[in-house]
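Only one protein chain is missing; all other protein chains are in place.
What follows is subunit A.
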Amino acid sequence: MRKYTLPFWALAFSFYSTPVERRLPILFSSPWPSPSRQISAACPTCYPPKTSEFFQALKSFCFEDFILWCRGRRTIIETPAALLLYSHFRRDTETYSFLRAVGRGLCAFPIGALIHAALAIVLGAPVGSWYLLKTINWSLLMSSLTIVPVASVFGSSWRDWQRVFARTEPNDLLEYMLCIPAHGAAIGAWLGAWPMPLDWERPWQEWPICVTYGAVTGYVIGLSASFCVACASTGARRSRQKGD
């Protein structure tokens, strides 16, 4: 059982070691400047943008200083880390080598991105050359959060995929760790899309910034939840062992 908690700790460490305000922007980290929304020319005074200090600070932090030096780095670091860690805990250790698990994860990376991009476009993500690279960037991130770990662990075992994703019936700790954060990321991304139509004229309302924030938040919450599940189940097991 202990070996299953290891990747959790590693991932959790990689998340929590970065200060919380840095965590979100790095993960998204678009290398392209966000198009600043124009204030409606016909009605400039409808909603005077409130220069809330918090938003100002967040904005300058996210989009001016920080993005400049850490664009794209987190996805680049995060994906191999998740890939290697989860590949280590692959199923069928006898038949599949570590490298093969990594290969599976790598194969799943673009496929998962494709699925995410398709679903996002069905849901209403903007289409067009301007948004193409942003959508690719976002869907790769989503893929690394949801599909890649599962692919590394399960490979092409359709039954396991179905169990974890369609029926949400994880059996052991590792599957909890695959299932809950992935669902958290998807639900978080869905919720993160809601502020997009609002007329607050904030740069973070652009696709896919707030969706990414939502996804990462959901992922972190999912990770914490799976940590709680892990604690609870180990605790229960220990007490049961003591009772025996």
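The rule we apply is simple: a contact is a pair of C-beta atoms (placed from the backbone, for glycine too) under 8 Å apart; a residue touches a chain by one contact, two chains touch by 3 or more; residues count from 1.
The working rule: contacts and distances are computed from a predicted model.
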{"item": "Chain left out of the displayed complex - its UniProt protein name, from \"Tubulin delta chain\", \"Rhotekin isoform X6\", \"GPI ethanolamine phosphate transferase 3\" or \"IBH1-like N-terminal domain-containing protein\"", "value": "\"GPI ethanolamine phosphate transferase 3\""}
{"item": "Sole contact to the chain not displayed, among A:193, A:209 or A:223", "value": "A:193"}
{"item": "Among A:84, A:106, A:119 or A:136, residue touching the chain not depicted", "value": "A:119"}
{"item": "Residues of subunit A in contact with the chain not shown", "value": "37-38, 40, 42-43, 46, 119, 121-124, 126-130, 162, 165-167, 190, 193, 197-199"}
